[in-house]
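Only one protein chain is missing from this complex, and each of the others stays in its spot.
Moving on, here comes chain A:
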Amino acid sequence: MLDTKLSRRGFIKASAATAALASAGTAGFNQWSNNYVKAGGKAEIKEIASTCNACSSKCGMIGHIKNGRLWKLTGHPDHPYSKGKLCARGHGYATVVYSEDRLTQPLKRVGEGKFEPITWEKAYEEIAAKLNKIIKEFGPQSVALTEDPRATGKFYSPRFINALGSANYYTHHVVCSNARDAGFLHTVGVTATSADISNAKYIMFIGRSYGDGIRPSSVQSLATAKDNGAKIVIVDPRLNNTGNLATEWLAIRPGTDLALVLAMSHVLIKESLHDLEFIRNYTMGFEEYAKELRKYTPEWAEGITGIPADSITRIAVDMGKAKPKALIEQSWRGAFGCNYENSTETGRAVAMFNALLGNYQQKGGSIFGGKVNLGKLDEKKYPNPGEPDEPQAGSKQFPLAYKGSGVATIVAKEALEGKMKAAIYYHSNAALGYGNPKVMKEALSKMDLVVAIDVQMSETALLAHYVLPEVTYIERDEVIEGLSGKIPGIALRQQMVEKVHPQTKPVHEIYTELARACGVGQYFNFTLDDLNEAMLAPTGITYKELKEKGTIMFPDQEITLGEMPELKTPSGKIEYYSETYKAAGFKPIVEWIEPKVSPANDSFRLITGKQAIHSHTQTANIPILMQITKDYDLERIWINPARAKVLGIKDGDLVEVKSSEAVSKIRVKVTERIHPEAIFVPSHYGITSKDLKTGYGIGFGYMEHVPFDFEKWSGSGNIHEVIVNVRKVKS
């Protein structure tokens, strides 16, 4: 007999089981299984309204749950972004809940790439001790928290870091829309407008692609606009996947969008097609701006952009004639979210161009969305940590950057300088996606404490001292999210299935428990339900009702088109002349700024963008999405046939891409759909974490080639300021 004391550890305790087994008789498993299948077939299907997490849109979706598992997913019919549809990413990313590559328990790093399990209690205790020691020794400004924000994070993350006395809260926007946000903020008072696409008669997209960064309702709106006869112009060095709906593609030289917008603005004024009444009523500084614009002629822009002056004039005139149902779509990252040294100025110029068209708050124009008035926690009962004394790191260097997002890569810079000692990353793969990975790795390795809260072992998690496993969005409730738009609304993410891994936790619990361990638990003395109830209080909606419906819109609060809201700029008007810029040491009137680098005859500018099946690198480890990549060789770089011919490169060849920062090997797609001076690489690949078995080793990481840099205005990442050489190599 195999003699061991281990059998005591066994799970199966005989008494109850024996009785049950006896009652099952000799029917055996087939019968049991048949009964199970029958029972399963007839099982009740619950529908739980929630929100997707495959991208920042967070579309409304409904989880159909059978036998405690996901059974079907559909788009929420009432949610303004999904309107009953889910995109491929939405369907694909949901598989993460059942992924074998998930983090399942808290981990402590014990060597390079080596981790050991640790209990939650011990992890909290050790992290809190280190955080408090760092704060005592170096001050609260030496700790930071960065996230790709979702509803719960938006509330809990800044509250947590503020509770520690630090203002260092950052978001992923440093490589998304920081530049656009800054440009818009100091011109129209908000970081972004939305657009009444379906009613527009003339729409220009600059780098933005509804066919790649999909939001189902946006695609529907654009299709409606096209059906209604709208002109749709794509300005992009790449013919992106909105091309099917476009009437014209302007293959602009990358980095020169600002010149195009300045020249079109010039044309509008020269041809007296600007909306003088709107300008008189709602803007300031127009005269100085108009004077500055005189030099930006279409002919001047042709030399810079490569777009014929006639085309620039024609489009500007046509847009002027179509106003106010004409607009440049506000974009997210697009061409001017964080790409070039001139991106903030491009964002500013776009906001100003739309003002020339007088399209703000007009049917078919740009929209300042309305918001539902949501309540707050009672501060007498639930004390708020308040604003820390020290300013957010980076705010002095980049005073134009939107404070709500900050400049996330300042954390790495200050870590390298020895000033930043601790960083928490939540739902954020900063080490791979925010800045040059080599620099980010070095920076993170210099810090005394790095904590990653995630669902998978990202490259950032691999560099962390502690990795705290979060439940997926399918397994958690969240804070209520306000939906801004023509008709405002609210949406709720809700738990659809039980936790697959019992040791994972939702982030609101993690913050609450860690805050207690840090000695600042008094700022988290409420439950998620308390918070959501407080937020709902002014709306007249009950929590029960919201839970049932998931998304509730407020049509009685629809904005009134034609009525401009009070703007949050210092003047309360759209600012063609910015005192804020002037005070920050920048020219108060928009001007042409050269990109930081330009390709020579034998080199290219490396540019990146989205594919409709992926979001950042977040979806790279999703097998059914990555399979599409593999089936269609989507990880390839794009090169123009004229340049490929000179280099002796044929479609499918293996090439070496070499920049100042890295060398990568990849196969090529030779296509007319890319500007001859550019190489396009999709931004979703190059996973280096071996724990992400599906994504690992596919394609190369775009950011590996991007020098670690800050745009002068907004601090954004200048991620298209990259020059590469390409040569064919042997397979």
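Here, contacts are C-beta pairs under 8 Å (C-beta built on N, C-alpha and C of every residue); 3 or more make two chains touch, one makes a residue touch a chain; residues count from 1.
Definition applied: contacts and distances are computed from a predicted model.
Taking the options "Sec-dependent nitrous-oxide reductase", "ABC transporter permease", "Molecular chaperone TorD" or "Hydrogenase-4 component B" in turn, only "Molecular chaperone TorD" matches the UniProt protein name of the chain that is not displayed.
Screening A:72, A:321 or A:630 against the full complex identifies A:72 as the residue touching the chain left out. Of the candidate positions A:270, A:371, A:693 or A:728, contact with the unshown chain belongs to A:693.
Summarising the interface, chain A meets the missing chain with residues 1-7, 9-14, 16-21, 24, 26, 28-30, 32-33, 36-37, 40-41, 66-73, 91-92, 94-95, 98-100, 114-117, 498-503, 623-624, 691, 693.
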